[in-house]
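Scroll down for the structure; my scribbles are underneath it.
In this view, the complex is presented without one of its protein chains, the others remaining in place.
Right, chain A next:
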Amino acid sequence: MARIPGISFLGKTRELMYLQSYIRINDNTSALVENCRQIYECTEVCVRLLTGSFEIELWGSGLMLSSYAENSVEVRGTIEQVKLVSRRNRRDGNDSGKY
């Protein structure tokens, strides 16, 4: 189980500076991810993105990726799963996230 911090100075700073990962999902057809730092992978079934705190995995079918603005990407297709992996946990070698 990942440790959930109560009040984190760094987390508050990220919140105030809008550096958090904003993810908006419309049904299962599209997802808009802001503050995306890097695209790891973009296949028809899986899109992996890196944001400030998380590595986001979107699973589905017929996925494709668009970038219309700086540090923002939009994933279109049939989204079946969204997986968020904390970068800290990833560095620690633990896989945890939400489905």
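Everything that follows uses one rule, which is that a residue touches a chain if its C-beta (ideal position, glycine included) is under 8 Å from a C-beta of that chain, and two chains touch if they have at least 3 such contacts; residues count from 1.
Please note the rule applied: contacts and distances are computed from a predicted model.
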Listed names "Similar to stage IV sporulation protein", "Na(+)-translocating NADH-quinone reductase subunit B", "Alpha/beta hydrolase" or "Carbohydrate ABC transporter permease", with the criterion being the UniProt name of the chain not displayed: "Similar to stage IV sporulation protein"
Selected from A:Lys12, A:Arg37 or A:Arg87 as touching the chain missing from the view: A:Arg37
Positions on chain A where the hidden chain makes contact: 36-44, 63-71
